[in-house]
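Complex shown without one protein chain; remaining protein chains in place.
Moving on to subunit A:
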Amino acid sequence: MQPVISFRNFSFRYKSQTQPTLKNIDLDIAPGEKIWIAGPSGSGKSTLAHCINGLIPFSYGGEVSGGLYINGEEMTELGIFERSSSVGTILQNPDAQFVGQTVGEDVAFQMENEQVPQSEMKARVITALELVGMLDYEGQGPQDLSGGQKQSVSLAGVLSTQGDILLFDEPLANLDPASGVRAMQLIQDIHRRGETTVIIIEHRVEDVLAQPIDRIVVMNEGEIAAVGSPETLLREGLLPRYGLRQPLYLNALGYAGVGISGLTGLGTPEGVQVSPEDDAGNGDIAGNGDHSVKEGIRSRLEAWTSSVHHDPATAVGRNAGAPLLELRQVSFAYGPGSDAVSGVTLSIHEGERVALLGSNGAGKSTLSGLITGILKPRSGKIAFRGEDLSRWSIRQRGAEIGYVMQNPNHMITQHMIRDEIGLGLMARGVPSSELERRTDEALRICGLYPYRNWPVSGLSFGQKKRLTIASILALEPKLMILDEPTAGQDYRHYTEFMDFIDGLADLGMAFLFITHDMHLALEYADRAVVMAEGRVIAADRVAPILSDSGVTSKARLRETSLSRFAKSWGLSSPASFVQAFIDAEKKVKRADE
């Protein structure tokens, strides 16, 4: 069969760069295939997507060599308009791509441009909205919708046209875990329904693997590093080799010393099974007597869980310090009607790392606004080191509580790195000798000292992120609030950044992570506070919380794959299994240092 997309020795170099971003790509995608393109940041996967949907060369110019054929036609002969009618693209930012003022208009946008008559357009909008379950929202504006709903509307927009290739460029990046699961389910439903070819570019490994995938294409440094079924690539352990994170339960199996060669269904935690040919008893684990292989693995996992979990050396808690920030029965409402935050009580101790988890709209941002003083509570009390904060101005609070935004570009105002760090100190009237000292110290701690005289524009995204931390650090707060600290970063940058934060925590800084990233909570927080509909519905150590399907489903989070794996294998305590994994990870990390 003729491939729908075919790259032939294809290379591409951006106008502004000296090295090609894509090198010698050879790839055939068959009609109706579902492909996941994975790879670290800068591996060229977004560039590959831009080549398919036509943004290259129409919006981003550069030099192309080799061939790219879509439905058998050479791409250089197609305009972006012909391209858009065969390839439908869903972009990462659900807000920016929502161009209509209402749901209906947004779905119709492409048809309007294709000059479809209005009556036909209305009918097709209704069909498409019905497909994604958004028909009731036809007249709503984007401000009435959640991120996941906006993403569904975008999907309806491309479904309403005749395109037979759907390209998803990081569709999950801005979605909370439950919406992510729903989005993947929706993509799968669409894929199964028709002859649609689906191409997904995404960082979130476990979420993508939750639905069947035909082939994974692993990109690395502009080349295709590996192509194969999820089963094959996972078994060969290829994902970690290219800076991608494999599902956590596979790591756990590794820590427990269970080989995965005899297992199948590695893609989902519930799917992992003993291979039929191994069940006869020729595995190295359970070769003795009447125990089946499965039973052998189970007891191995149980033994590992209890051995790691009771190792006192790893069971370090950080919440030993005095209480730093305390909230008592804090409530807030934006206007008459229901409270955005209702009766919240929580505390953060010195040097503690707390994850504030919850979906979009659960009240996390409102709560951080109340802590920083941007919003005033309707009732309740907020105290810092026992002192009532209600009289403190935002500026005063800023000296004790630092707030770092998700996107560093939203915080950086200066041209030079030193100036950016010194800015807050200058505003506070810190004398210049002290200013220099604190700036240097912040630069050193954040590993930016070698770049101290650089312009900000010379820094990478991750370094800019550190710069914003440094500029807050220089103010010497006791608590830092980080809003979605790792959003949109690949595994390597994510780990680098969070290990850096971990180092700051070791120096005694307390952290509040506002996030819906559960891996982050699992590995880097001492405690988790879960919010849903403005209330705190759970506050505990992370492992038990993320193993509690009741709490996670209510908060639109997701039970961690570790715990789902443990349940599917009938382990006695999923929460202990999760804790064992966290402790084992820490041990490995310490050994690395």
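Note that a contact is a pair of C-beta atoms (placed from the backbone, for glycine too) under 8 Å apart; a residue touches a chain by one contact, two chains touch by 3 or more; residues count from 1.
Note that contacts and distances are computed from a predicted model.
According to its UniProt record, the chain left out of view corresponds to "Energy-coupling factor transport system permease protein" among "FAD:protein FMN transferase", "Energy-coupling factor transport system permease protein", "Thiazole synthase" or "Glucose-1-phosphate adenylyltransferase". Looking at A:M75, A:L238, A:L367 or A:I412, the residue that reaches the missing chain in the full complex is A:I412. Residue in contact with the omitted chain (choice from A:P269, A:G424 or A:P574): A:G424. Contact with the omitted chain, checked across A:N113, A:S379 or A:S432, is made by A:N113.
One chain is missing from the display, and on subunit A it is touched by residues 53-55, 58-59, 79-81, 84-85, 89, 91, 93, 95-102, 104-105, 108-118, 121-122, 125, 141-144, 157, 369, 372, 374, 393-395, 397-399, 401-403, 405, 407, 409-414, 423-424, 427-428, 471-472, 475.
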